[in-house]
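Only a single protein chain was left out; the remaining protein chains are all shown in position.
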Amino acid sequence: MTGREVRRYRGIIDDFIGGALTFLLELGVVLGFALVALVAAAVVLALV
Amino acid sequence: MLIRPDREDLRIIVHALGRIFTVVAVASCVPLTWAVLGREWHPFASFLLMIGLFAFLGQVGLHYRPRVERLDWSHGMVVVALTWLAVPAIGSIPFIFSGHYGSPLDAMFDAMSGLTTTGLALVQDLDHLAPSLNFWRHLLHFLGGQGIVIAALVLFAGGGGLTLYYGEARDERILPSVRSTARFIWTVALVHLVAGVVVLGLVAHQVLGFDWKRAFFHALMIFFAGFDTGGFAPQSTSLGYYHSAAFELAAAVMMVAGAMSFGLHFALWRGPRRAVFKNLETRTILATFAATMVLTIIGLGATGVYGSVRGLTRQGFFQILSAHSGTGFSTVPAAELAAWGGLAFGGMTLAMAFGGMGSSTAGGVKALRIGLTVKAITNQIKQVLLPEGAVMKTQYYQSGRKRLTADLAQSAMTVSLLYVALFLLGTGVGLIYGYGLQGAMFESVSAGASVGLSVGITEPAMPVLLKLTYMFQMWAGRLEFVAVFALLGFAYAWVRGK
Partner (left out) sequence: MVRRAKVSVLTIAALVVLGPASALAQEAEVVPASELLERSEAFDGEMLTLEGELVGDYGFRGDGYVWVQLNDDSYARRAIVDGGARTGSNIGVGARMPTVLSDGLDPAGGYRLEGPRVWLTGTWRHHDPERGGESYLDVVDLVVIQDGRRLQEGPDWAVFAAGTLLILVAVGMWLRRVRLAESPE
């Protein structure tokens, strides 16, 4: 494979990793905040 | 002394508009095709008329070639401001002829709401609306969110790209050229489109039990409205229609994606990935989201609106995410949202006002400005407390270490104040018409921050002046004022300049 091809394939793999990381982060943010919400809700309802 | 714009200035503006109208005419062939496939001949005819008008005006604009192909800052701003007036006006044609709107103004309201990714709606009998028209409502979100101007840049050669880009309230030049930046934005959108529709469609089919065709339809509509943080929904009960935490979860992921700036997407995709959590913008929005959410949950829990942990968690989380990201999906009816008083009202309204990240489809004051404003204020306080003559070096991190100059602080605070003024304007007009303070404020912030959550004030019977006020707020809020002032300045100079 030529250097250019290697770079192109690496670029595509990089893009895949980047994309996967993006989705993981988005899901992570959602679940993370849902957890914060859960804790807050549990505390509030326990105190009320 | 104002210099009066001349014929050449006008040619430049009209020519740029011609390009943009042509792009929109081409994009409008998608809902036209949808109407054909669905044999929806009544909407088909109205789409044809809309396309015809865009195409015709596009050709008229392109006919006026300027002597020099240049687009100054002022030209670009005026073009953007006019685009965001003209496209909703002409784009409302299919709505006008659908019979589902009380007046052409109502139709333009929805078109403006669609393009500015707000999501307030005046449509009547949405549950019997033609799918192609429903699709057009949601496609407006996509066009407005991704930037029709950006699309025009990508497809047409010629200068002026940068100014048009800034005019659409995007302040990050992620890649060396505006073209490559624009292309990246569209790539991110398309990747999310495929992934989002697949996931939402699978949930709709497997969990909700819809048939494949309808599952795909709902998935596509909710993707557009979620990723572009718009908020239109294909059915009248918004996200509450689906009665599913799983579906809400999938939609929530799209909403987070939409509220993230494209700069952040780029950092995640191509690196440096560390920047993601170091950025002032990221930290600010995580903090404001957590704070407003906890505030809202306390409010709802304390007043007994939700008595179960599951219910309080799910509804509190989703509604705040909807508010903060500027989406505007609702899992509760408007009348119920109106009853969310006290802390919950405060949390929701603040979340809406704070908004998303810059260079995203979210609206509001935006995280970076809030972060900078808070930093500037704390610096002022520190300066008072420190001994006289002490030197204070103020820095912040945003994709690299940057200095918090007086100019930057002033700019952030000015725009924040302009948003507050905008919110107050809508609140004031609402109060004049006898709406309660809480409701008037909520609805006004919703319009100005391009959110779309409603407590019921936005409805066909609402006063005309209030409709116009919200439309102005949607327009000015989405464009972050600069383009609006440029247009007003241009008009003033035309009349009063020498």
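Labels A and B are assigned to the chains in the order they are written; within every chain, residues are numbered from 1.
One rule holds for everything that comes next: contacts are C-beta pairs under 8 Å (C-beta built on N, C-alpha and C of every residue); 3 or more make two chains touch, one makes a residue touch a chain.
What you see is a predicted model; the values in this text were computed from it and never measured.
The undisplayed chain touches these shown chains across the complete complex, B.
One of B:52, B:271, B:346 or B:463 touches the chain omitted from the figure, and that residue is B:52.
In the complete complex, the hidden chain is touched by one of B:127, B:388 or B:407, namely B:127. Of the listed residues B:346, B:460 or B:489, the one in contact with the hidden chain in the full complex is B:460.
In the complete assembly, the contact with the undisplayed chain comes from B:99, out of B:99, B:341 or B:428.
Interface residues of chain B with the unshown chain, by the touch rule above, are 25, 40-42, 44-53, 55-56, 58-60, 62-63, 97, 99-102, 121, 123-131, 207-211, 214, 218, 235-237, 240-243, 245, 305-308, 310-315, 331-333, 335-336, 459-461.
As a convention for this text, only the chains that are shown with their structure count from here on.
Rounded to a whole number, the gap between the C-alpha centres of chain A and chain B is 23 angstrom. Chain B makes touch with chain A in their complex at residues 191, 195, 249, 252-253, 256-257, 260, 265, 268-271, 273, 276, 289-290, 293-294, 297-298, 301-302, 304, 306-309, 312-313, 316-317, 321.
If you check the complex, the residues on chain A that touch chain B are 14-15, 18-19, 21-23, 25-27, 29-30, 33-34, 36-38, 40-42, 44-45, 48.
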